[in-house]
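One protein chain omitted, others in place.
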Amino acid sequence: MAKRVLLGAAAVLLVIAAAYASFFVAPEERTMGVLQRIFYFHVSCAWAGLTAFSIGFLANLLYVWKRKQKYDWLGVSCAEVGVAFTTVVLISGPIWAKPAWGIYWTWDARLTSTFILWLLYISYLLLRTLIEEPDRRSLLSALFGIFAFIDVPIVFGAIRWWRTQHPAPVIMGGPNSGLAAGMVPTFFFAVFAMHVFMWFLIAERYSLERMRSDVELLRQEAEAT
Amino acid sequence: MAWAAEPSIGLRFEKVDKRYGAVYALRNLTLAIAPGECLALAGRNGSGKTTLLRIACCLTRPTRGSLSFSGVAENQNPKAGFVAHATMVYDELTAEENLLFFAKLLGVANRRQRVDELLCEVGLGERKDSLVRTFSRGMRQRVAIARALLAAPGLLLFDEPAAGLDPEATIWLAGHLAKLRDSGRTMLISLHGQSEVARLATRAVRLDAGGVVADTRSGATFQSVFTFAGE
Partner (left out) sequence: MGLLSNAAALLGKEVRTEFRSRELLSTTMVFVLIVVVLFSFTFDPTTNESHRFGPGLLWLAFLFAASLMLQPCFLREQVNDTLSALRLAVSDPFAIFLAKIGANTLFLLLTELLMLPVFAALFNVSFRGELPGILLAFFLGSLGISVAGTALAAISAQARMRELLLPLLLLPLLAPILVASTEVTVSLMAPEPFMQWKGIGFLAVFDVVFLTALWLFGEYLLEE
């Protein structure tokens, strides 16, 4: 219990510190000014989301192989946390785009792929609600999770190729477009903070799922007698 | 010719659990079935009979415990013949087409000859070109039995085969099962209660709540095994 509180406190403190760093430590960007600072938040959430989905993928594989419930709990926790971070990415993108470009959305390659990623994992979560029997639910959602994850690189690749055929404004340029030396420490600190926060959220969701599963088991046993 | 079988197969369930969520269909089930035995499985609905049969033909895997076979090569599926509640044949194909199709999948030698033989044996020779959709329950049962016998399996499993059959069809079924029993195959037949079919068995076992509660091999009488089964 104490460990969880500690992790939670550390996560929150780190995120606050990263926010502070984004606003006051990182140098101001030349063309976009203050608006650019959302980038630290936007991109670190994107990376944390992808990390969550990757861990979820491993959990799915392990469930199919070992059939231990804990891997199912981990899988759904990672999917939910991943969706949460991805939602933040999809919202922070337009928040930046509106003042910068005057429009909310541009079907930019990364955002479009992220949208599809988001839809895939929303489908994963929906699938889980539509299968009643617990072991079937765990197995079938793990299998869909595997299919969804292996699709992700293909989605990102295909859409990026598509965008090169039909160029359009790119939201934020992204880290590849060259981060000024002064921004790098803040950027990686923000990424680190978001990952700790992600880890905390997954751990909390995992223990919630474990408790829910125990309650469900007890309820069914009580009903049987 | 239709009655010749592969060497008889024995089964051994060792502490088998089958769990669906928190519900145990089978719990700590231990049961050994000798080659050539004709075992009647009695029990109420929900006692685990169907689950046991589906594990025996390797359609379902136990959650815990093991099932082993004798008379089959190591790690090989005995390819049991299974006659379930559902007919497991295609309504939109004819009886003959269904059997030829499954015979092809199973790699049965001399397919056409074998299918013709079986159709005659089960009395469907004249209706072989009719779509299964047009068949009565009794006739569908016969197609299902023919399908189960295609590869002349050494293990036959029947899940409440007399369910839904009229008295005439039940008598036909009992006669047929008796012939199969006499050919030396191992047979497991799940039943609801005593009937002509139950009388064929060389041994009876009663399941309740996923476990064996009575066994004629351990001294129980046939009467007692079936008495509570009809509840």
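Letters A and B mark the chains as written, and numbering starts fresh at 1 in each.
We take it that contacts are C-beta pairs under 8 Å (C-beta built on N, C-alpha and C of every residue); 3 or more make two chains touch, one makes a residue touch a chain.
Everything numeric here is computed off the predicted structure, so don't read it as measured data.
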{"item": "Chain not shown, its touching partners among those shown", "value": "A, B"}
{"item": "Per the touch definition above, residue among A:Ala17, A:Leu35 or A:Val64 touching the missing chain", "value": "A:Val64"}
{"item": "Option from B:Val23, B:Met88, B:Leu165 or B:Ala209 whose C-beta touches the chain left out", "value": "B:Met88"}
{"item": "Touching the absent chain when the full complex is considered, from A:Leu35, A:Ala84, A:Ala100 or A:Leu140", "value": "A:Leu140"}
{"item": "Which residue of B:Val23, B:Leu106 or B:Cys120 touches the chain not shown here", "value": "B:Leu106"}
{"item": "Residues belonging to chain B that touch the chain removed from view", "value": "54, 57-61, 79-80, 82, 84, 86-93, 101-102, 104-107, 147"}
{"item": "Chain A residues touching the omitted chain (full complex)", "value": "64, 116, 119-120, 123, 126-127, 130-132, 136, 139-140, 143-144, 146-148, 150-151, 154-155, 157-159, 161-162, 165"}
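The criterion applied here is as follows: only the chains that are shown with their structure count from here on.
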{"item": "Centroid distance [mean C-alpha coordinates] between chain B and chain A, Å", "value": "51"}
{"item": "Complex contact set, residues of chain A against chain B", "value": "133-135, 216-217, 220-221, 224"}
{"item": "Footprint of chain A on chain B - complex, ascending", "value": "19-23"}
